[in-house]
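Only one protein chain is missing from this complex, and each of the others stays in its spot.
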């Protein structure tokens, strides 16, 4: 790895693990997006000691001896339909304040390495240029082959696939949307899978059988990073205090790619369904109120979410809670995505298969059964971590 | 008592329980204050079916078969240093929007009955007119006698004492402040005790031995009704997500009696200590930031609390959460006070004694040990409820 | 008029002016709505000295000697398509906190008197029961006759017509919507006219000639009561300080009749057009951002408006202003409606005709030319008031 000319401190210790240690692939659907770029750059930065692991739950004490792969053992690749090289993408993110200035230069080598492992995605909706047109199965096979090649080329112990692409519109008919083609490819390649987006992914009737028979663990759907994260702790608060929520309204302002994608009402509908599900689950019934997602390019990758909760107290007294969340979605998502990748690697290593309901902590619309309040989900997650330990016997019941 | 002419629906069923059922006393320190008045009026209204039991956790399903006393079995009395009759106080609260219009008339009989059971409190700081001046022990004896008379006069199965008086300044030296005199009187009269205020109460070194030997259960301190309630769910959220809270600042605006009392810096200091303790407990360390409590008479009994949380995400990204809580403290506190009274009655009936750490759900500064996140406190509370059942055996370990 | 039994203080002075003083009619389109009911009740209450004239600009010192009709000289009537009697409507508003408790009883006589002067409106969209169907001209004639009868029956010096009905959808084709039929009727009856709503009213090409030749003064459109009022002072602030507004986003939550009416996208579009016009006018160009209007029945007549303004400062620094407005639209609108009625009465008395651009202070979409910042509009309004004085000569140029 050649030296990077840079005024930013570069790691003096090697960022790759020892030659004999196994390395694990993380294959991103949407590998050139903000989340993937932040995850690749951040993984390198944290592994090199340039930044603390803020936001990574798997770096806290409860996960220390669970056999999770080290950050430096992760190797990144993925699919994307756009061409912008990761180092350049990272510079854009630094200009927008998502990444620290100097970081893209400091981890240029790792970004360039990941960039070399990105393969073309598809099919692009509305694109009629791909000749000859592929059938769904052909797409799946191409994608699965890309992943298998990635594993072989890098001599990896295996790979997990995480969807971090922009939200796609809800499919209009029974057709498999792109996110489902990628998900099917993951299963076909024998990879654990997580869907961090509201897109369909494995949640398609045509994939139910495949998912059940694939023998790989999977998780999702729709990462819980901001407004819904808040709702997953505030909803239980109202319920536990026996306060009657009458209306819960919200508006999200965001620019960046996600803002533009979600300006499409069909895509927004998919996202909003997840937000409302969390409320209905934690409150027992869906309150009045709507959720808006506005594309505001001036905000770049920063998101503002305003929530207004009208609730009744004792004797019908009317009260209001409002919250304003100003965050950077990519910086919120990336550490959770790294968490998921590590947990999936280890789960597959331990022979777990099927829906991992214990990862509901991360999602708006979790697979499997599980509690809906964040606190209980956190308890579940720590219980799951304990099951991943080497000394956790086979006999342990799955909760 | 003659029927009240009123256009508000009055209960057609008797509000008192059957003659043979035991009745339980609830003795309020600060019996003419907003919280006590709301509790008395609300208890009658809910018992009569005029309003749902919004805000009363003990009316939810988990508490249905715990042997809690019915609302209609509760008989109210207490101490106060002011004279305004409860029915008139209730009218003031209705004018301020705390109680529904029409409610004071609808429950006039119950308010008047409670009013007849209120005895003079003391000592009033700065008051040199009480002649002859009483010693601490004389005050305690007078108060305890008032409570015993209340029980005897009303043929009660017993009584619990709950402090809902205005916050008193932190005592400057080792002297027993009024709240501690009342607390000692509760113990002397053999009554379970809860302190819903930040005042000293049982938290005084001179009372430690008495509390230990009294054989009664007790709980407290400082009810968690608004800003701190929020903090007890948001603090854990940040901690569970490994986000780094750098500063947590807050401002409270409130009028009413509490606003004036807390405009006294010494009283505010007592209250703020509780708020900051919750943050330090849930975050692991106290972040930067201050808390202000402003007396704004124009707001009456309504409180606005603004919180501003500056936190770091992945790679040091700076994010902000702000919350604005607009609530009525009396309406938030009263149902919890009724909860506590019922739980204490039943706990004493079951022979429990000493600090009830399992009631931490209700307090900023709980007695005993216990978790600091609201979710875990709620789990504790439900576990406690299970212990109160008639069929909960003696053999059950106290966790 | 018989005495009203009431515990609320009733006026001891007669609320009607002396027999010889002229009385003036105020004819409301939407006479049973929240705004009209509040205006009628409030006019009586202020005239009787029960409440100060908060919110009425025409009661401030600058308007003292302008010859405006006294509040007690105003006589109310109007059109509406619903039947609920005004006294009952007022009770509903008191239950919702819009009117003080006790006020409906205190001014029952005045409400009942106005109620007797309300005539059926129309045509109701989708209503095919009116037999035989009327032509536009027949509707206009019926309405004009109602107004003329009102003036004659009450021996009034004249009448002004103010539209305070719910927002109607923007007309799809060239047809005259109901609001325009009422406006045409006002002109035909020789009455000054103001449109406090975003509905079309006089802003219809087919009425342009009629408006020009009618010889009556008119004003409008779309009262500026909350979010847009704020925007009309904040927009100029940014512009005067040379700060670059990049995005201005907003969400309105409201229940009540207006919430339901504006849940219709077509009606909301009419309202939003006005809001955005104010921004474009004060900022020089329309910034990014959308405006949402949500129907939240739980909020009743209270409205919450959140605005988020992203602006650039020196050297491209990114800054944010957010505003949260919690108000009661009827209570904000009613005093302005009374202002407008009085100003129109006097303007017509002084022989003014045509669009009154000087009343832009009140409107999102003013008639005529004029400044768009509230401060300058206020200067214009006071200048207009000076022109209404008896000693203001004919020679004074109309600016």
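As written, the chain order gives the labels A, B and C, with residue 1 at the start of each chain.
Just so it is clear, contacts are C-beta pairs under 8 Å (C-beta built on N, C-alpha and C of every residue); 3 or more make two chains touch, one makes a residue touch a chain.
Quick caveat, the model's predicted, so the values are computed rather than measured.
Trainee: In the complete assembly, which of B:62, B:149 or B:294 touches the absent chain?
Mentor: Residue touching the chain left out of view: B:294.
Trainee: Based on the whole complex, identify which of C:99, C:216, C:270 or C:343 touches the chain you can't see.
Mentor: Considering the complete complex, C:99 is the one touching the chain left out.
Trainee: If the hidden chain were put back, which residues of chain C would touch it?
Mentor: Against the missing chain, chain C presents residues 38, 41-42, 45, 51-57, 59-60, 97-100, 103, 229-230, 233-234, 236-237, 240-244, 312-317, 319-328, 331-332, 334-335, 361, 373-376, 378.
Trainee: On chain A, what residues meet the omitted chain?
Mentor: So the residues of chain A touching the missing chain come out as 97, 101, 324.
Trainee: Could I get the residues of chain B that touch the absent chain, sorted low to high?
Mentor: On the chain B side, contact with the omitted chain comes from 246-247, 249, 251, 253, 288-290, 292, 294, 296-299, 304, 306, 308, 310, 320, 322, 324, 326.
Definition applied: only the chains that are shown with their structure count from here on.
Trainee: Copies chain A and chain B touch; is their interface built from the same residue numbers (over half shared) or different ones?
Mentor: Same residues, largely: of all residue numbers at this interface, over half are found in both copies.
Trainee: Could you work out how far the Cα centre of chain A sits from that of chain C, in whole Å?
Mentor: The computed centroid separation for chain A versus chain C comes out at 51 Å.
Trainee: From the C-alpha centre of chain B to that of chain C, how far is it in Å?
Mentor: Roughly 47 Å separates the two chain centres.
Trainee: If a residue has to touch 2 or more other chains to count, which residues of chain C qualify?
Mentor: Where chain C meets two or more other chains at a single residue, that happens at 324.
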